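Structure first, then comments.
The complex appears here minus one protein chain, its other protein chains still in place.
What follows is chain A.
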Amino acid sequence: MRRVTILWFLVAACLGVALFLVKYEVQDREEKLAALHREILANQEAVHVLEAEWSYLNRPSNLEAMVRRHLDLVPLDTTRLGRIEQLPIRLPSFEEAGTMTAGIREAAAATDDLPAFAPPAPLPRPITISAKVRR
């Protein structure tokens, strides 16, 4: 009888202490959560402001002025546009063409004006397709 009572007292005391600890732990974590939420909101707002600034700095007129100042880009004209079909047949791979490149190099060394690597010239005229019948 005595032992059982002591056991129950011990259990009750342990539970009391555990409850006390859990309660404070929860309170602590809730505070942390709220702080995190505040931080997330603040960051979202900062991102929002940065997005606005990003699009302000990316105004087409601004980009154009910067390109003019810092780069040598020019507007695209039709001679710079092509189609996949216009590409010449793919050159053989390096191993396959070992003898071929060697030949070009020899020729370059011999004549002194052929480039070591001659890029394939595109076809002179774009290939066109007929207009498809509408609807």
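In this section, contacts are C-beta pairs under 8 Å (C-beta built on N, C-alpha and C of every residue); 3 or more make two chains touch, one makes a residue touch a chain; residues count from 1.
Keep this in mind: contacts and distances are computed from a predicted model.
UniProt records the chain missing from this view under the protein name "Cell division protein FtsI (Penicillin-binding protein 3)", selected from "RNA polymerase sigma-70 factor, ECF subfamily", "Na+/H+ antiporter subunit C", "Sulfite reductase (NADPH) hemoprotein beta-component" or "Cell division protein FtsI (Penicillin-binding protein 3)".
One of A:Val22, A:Val49 or A:Leu87 touches the chain omitted from the figure, and that residue is A:Val49. Residue positions on chain A in contact with the hidden chain: 30, 33, 37-38, 40-41, 44-45, 48-49, 51-56, 58-61, 64, 75-78, 81, 83, 125-132, 134-135, in rising order.
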